[in-house]
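Submitted below is the structure of interest, expressed as structure tokens.
Apart from one protein chain that is not included, each protein chain of the complex appears where it belongs.
After this line comes chain A, so read on.
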Amino acid sequence: MLLTVSTTHRPATDLGYLLFKHPDRVQEFEQSFGSATVFYPEATEERCTAALVLDIDPVRLVRSRPRGTPDFSLAQYVNDRPYAASSLLAVAIRRVFSTARSGRCDARPELAATPIPLEVRLPAVPCRPGGEAGRDLLRRIFEPLGWEVEAHDVPLDETLPGWGPSRYLDLTLSGEVVLADALNQLHVLLPALDQAKHYWEAPDEVDKLLRSGGDWLAAHPERDLITRRYLGRRRALAREALTRLDELDGRPGAETTDGEQQEEQAPAWRPLHQLRREAVLDVLDELAAAGATSVVDLGCGGGQLLADVLARPAYAVVAGADVSAVGVLATQRRLRIDERSLRRTPDRQAEALRARISVFQASVTYTDERFAGYDAAVLMEVVEHLDPERLPALERVVFGEARPGAVVVTTPNADYNVRYPDLTGFRHPDHRFEWTRAEFAAWCDGVAARTGYTVERRWVGEVDPELGAPTQLGVFRRG
């Protein structure tokens, strides 16, 4: 991968002083992932260009990676690291130009602090999804820093024009910028654009970000975006970084907003998932009033419903099942019933927890004796994730074999989808179908008739007189 930095400041060869790299020499720096070479393809009074070529051997990169390397692409022999401007290049910039980045220049101290005409070229900047959207992102990120952005599409495969542009852009930045700032910006922005780091993010990652980005990042209009992308996987780190950037910027803290919170600002409006949960809880309360004391949430996901049910003492036994083993572990941790949390809980309390709540991995298409014996079962937004031909298996497993006293089923109402003008296809990419009101009614009635339940249907969400509500709910009671 390649980075070139050119200047037309006179004498242009002063660039050598600023970078602490002599224009007539070729310098090599060994990195753990390959070698970095710095040299000058042109060095005249009028124009001087420094090039950093990073030579990465992907085979050795794969072979030398420690276990549990976070960046999946590094585990692949075929990856773009040798070509694209990535976090590896950011690391090389930090190491090779460490003095220049600090702004120190004993030979030309004023020059080091002065904006000079610079041109930076990065031939393959990963910037999903590429094309016009990628170009737009580059502009939003670089223009506020005083750069003029020129970015050309890189076609995915020029012999297959139907495939369109790749996620890479051939980027040239030009502007009057302090060289140390330019290097620090690249150090932060390249990984943020790449969204894949080759190393684990430790807590000191925030410090690194603040060191390189402190001044200019705090005031950047896309500060939140850059911080989140830079600290990608670790949301807690991103929050910490944003708070500290607020302090730098003199703004009051805690203005960090998640998208979801913004949507919830209108007090009367509540998101559909919350309405759905409340509707199911209403049914569970009715069932509890009729004597139900145990419930199993089939397809419990993150356990939000379980947490709400736990707050209802009427339910003495609460269980959640989900097909995702990783999800089950995360939910156990969230509810503090994973083995590690329970070991730290006093004995009696742990015993009580174990007796009251359990979360386990299971599938609603496999008969499971752990499903048996509950007064109520919940299938909230589950059926539409099964292929239609697997529904008889679910019917057998839940209604035929587990036979809880009552089953609460919710699923989207496809009739209502016309109310979502932007929606193409289904509401979720994993939905295998979405039922109209008639289809849901037919399924409910069929199941009830075949398995000896009675069914009552309800709406969840605002009811449209023509279309019904966004979500349909069925309460099955064992006959």
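The criterion applied here is as follows: a contact is a pair of C-beta atoms (placed from the backbone, for glycine too) under 8 Å apart; a residue touches a chain by one contact, two chains touch by 3 or more; residues count from 1.
The rule is simple: contacts and distances are computed from a predicted model.
Peer 1: Name the absent chain by its UniProt protein name; which of "Heme exporter protein B", "ABC transporter substrate-binding protein", "NADH-quinone oxidoreductase subunit H" or "Polynucleotide kinase-phosphatase" is it?
Peer 2: "Polynucleotide kinase-phosphatase"
Peer 1: Would you indicate which residue among A:Asp106, A:Asp347 or A:Glu369 is in contact with the undisplayed chain?
Peer 2: Of the listed residues, the one touching the omitted chain is A:Glu369.
Peer 1: One chain is left out of this view; which of A:Tyr83, A:Trp216 or A:Trp459 touches it in the full complex?
Peer 2: Once the missing chain is taken into account, the touching residue is A:Tyr83.
Peer 1: At which residues does chain A meet the chain that is not included here?
Peer 2: Listed in rising order, the touching residues are 1-2, 4, 24-26, 28, 37, 39-43, 49, 51, 53, 55, 57-60, 63, 76-80, 82-84, 121, 123-124, 126, 154-160, 162-163, 166-168, 170, 323-326, 329, 361-370, 385, 387, 389-390, 392-393, 396, 400, 430.
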